[in-house]
Structure formats: structure tokens, C-alpha cells
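Of the protein chains in this complex, one is absent; all others appear in place.
== chain A ==
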Amino acid sequence: MTTTSTHTRDEHPPLAKEPGVSPHNRRPRRRRVREWLTAVLFTVPALALFGLLVLLPIMYALYVSFFNWGGFGAPSDFTGLGNFSRLLDDPVFLGDLWRGLLLVVLSLALQLPFALAMAVLLNQKLRGRAFYRMLFFAPYVLSEVITGILFGMIFAPDDGLADEVLGSIGLDALGGLWFAGQDTVLPTLFLVMMWKYFGFHMMLYLAGLQGIPAELHEAARIDGAGPWQRFRHVTLPLLGPTIRMSVFLSVIGAIQLFDLVWVVTQGGPDHHSETMAVTLFQFGFKRFQVGYASAISIAMFLISLVFALAYQRFVLRRDTEGALTNMRSAR
């Protein structure tokens, strides 16, 4: 047990610590150099690509964010942190943060529980369950643009499908402006997001559910646990890693939401559905205030990064170390 654990944690010790491998010092050292060389040769292309396509653009965006720059020629009008202080005064950007938070909360409170419920339901033996799984997953495969155009038509005020259907069953009062109303646009947008993405999370949960041994449920049943108790004390804890992963994906997805909003509302009416990415696009590619847009992108990057690191550190840590066996407490 101890040997395997050290083996996974450190790559070299078996070579060095194994007693009596070689009395000579030269060969292992040459080997070690060769191993390093191999590692370097293998990682250099990936590192070069990562540096060129990920790190360099981030550094460049950071550099540009200190300038008032229109995208022509080289940036020259240095403004220091001017773009960032402007960001904190911009009601649209502050609104973006609030709306982002709202979408995250709604996703976690409504979308994920719904996806989990559907997953548990479709994990039962029931007729046509493969069909239902496919049906609920299908929206996720559909492109954002098509989804946007589709729901733009469905939620057209008065003569859209949604209002027609509601009208035909006498529920006109429930219909209304949908995307066109300042107060209704965000709930409507969330409805579409839920429709589009719950299938993805459902699939994640389904995969997680498959990994739970049937014996555990059986044992729980023999011990007299009812369906709710089995769900609460067997399914849910064992699904933990999957749920934590899906929460992570959901939050990052909400922070970076762009395509759907752009197609359906372009952030309107009057910024009431604008997200950080939409504001970034507006300033970068419509107004050509590239410096300010870069500042937005840096802010967005930092928010995602801080969240990702904190989440990794405090929530996902158990999973990456193997939550099932709970080795840390044993050690």
C-alpha cells in the first residue's frame, strides 16, 4: 500500500531508492539526463503551443488593457489602470456581474436539481428510456445560434408559438413580452438555457449513477432503507464527484455565456440581458475600444480563474485525490 502510494506521487524514487540497482553512479545519472531530455522533448511542442495560443494572448490582452487603444497601429495612449477604474464605474459592467450571479444561482438552484431528478428517473427500468435519454440530450447537441433563432420565434410576443399555445388553453395572462420585456428577458433566457443544458448535466449524472454498485442499494434495502433514504444516503454521496464537476461546468458556462444572448437579444432590451462576454464584444468589435474591451476580458479571466482555483482547492480536492476510498482520513 505504502509503496504504490509513493510510486504514484513521485516518479523517480523507485530508480534512486531501490537498493542495489547499480553501484556505479554514471549510468543512472546519464539515464536521468536522458529521461529529462525525453520529458522536455515531449512537452516542448505542447508548451510552445500553449504559450503561443493561450499565455501570449492573455499577456497581450493585459498589456493592451492599460491603453486607450482603437485597434489601429501600435497602442500609445497609456492610461494605467484607467480602464479598470472605468470598469468599476460602468453600470453596464456592474449589471453584468449581477446578472451573471443571478444566472449562476438559478442554474444551481433549479437546473441541476432538475437534471438530477431526470437522471434518477431515467435510470429506472422503464419503457423507452433510451429514447427519452436521447430526447433530453438532443437540445445540447443543437447549436446555440439555431437555439437562439428558434426561441426568438417561439417567444415572439403575441404571434409566437408560446403565446398561441398559452392563449389556446386560456392562459393568456401567463404569456407576454418574453425576450422583449425588461423584467421578463432574464427569466426567459434562463428558461432557454435550462432547456438547452439540463440534458448535458443529466447525461453526466446518468454516467455517475451507472458507476454506483447495485449491491449497495441492495444492502441498504435489506437494512430497511426506503427509496428516499437510499437516494439521500447512497446515491447522493456516491454521486458527489459528478455533482461537484457539473456545478463547476455550470458556473463557468454561466460566466462565459455569449452566443445565445447575442443571437436572441444582443444584450437588450436596454442591457437587461447583457453578460460580460456581450459587453466585451460590444466594446471590442462594435465600438473598437480595444483597450477597454481587453480590461473587461482580463476581469472576466480573473473571475473565472479565481473561481476555478478556489473550487479546485476547496471543493474538487477530495475528488482528485479519490473521494471514494477516503484515503486521507485513513492515513
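Simple rule for what comes next: a residue touches a chain if its C-beta (ideal position, glycine included) is under 8 Å from a C-beta of that chain, and two chains touch if they have at least 3 such contacts; residues count from 1.
FYI, contacts and distances are computed from a predicted model.
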Of the options "AIM24 family protein", "Succinate dehydrogenase / fumarate reductase iron-sulfur subunit", "Lipid-transfer protein" or "ABC transporter substrate-binding protein", which is the UniProt protein name for the chain that has been left out of view? "ABC transporter substrate-binding protein"
Given that one chain is not shown, which residue among A:136, A:179 or A:200 touches it? A:179
Full-complex touch with the removed chain, picking from A:107, A:147 or A:289, is A:289
Per the touch definition above, residue among A:139, A:253 or A:268 touching the missing chain: A:268
Contacts of chain A with the missing chain: which residues? 14-15, 18, 21, 31, 34-35, 37-38, 41-42, 45, 68, 70-73, 152-153, 156-160, 177-182, 185, 265-266, 268-271, 282, 286-289
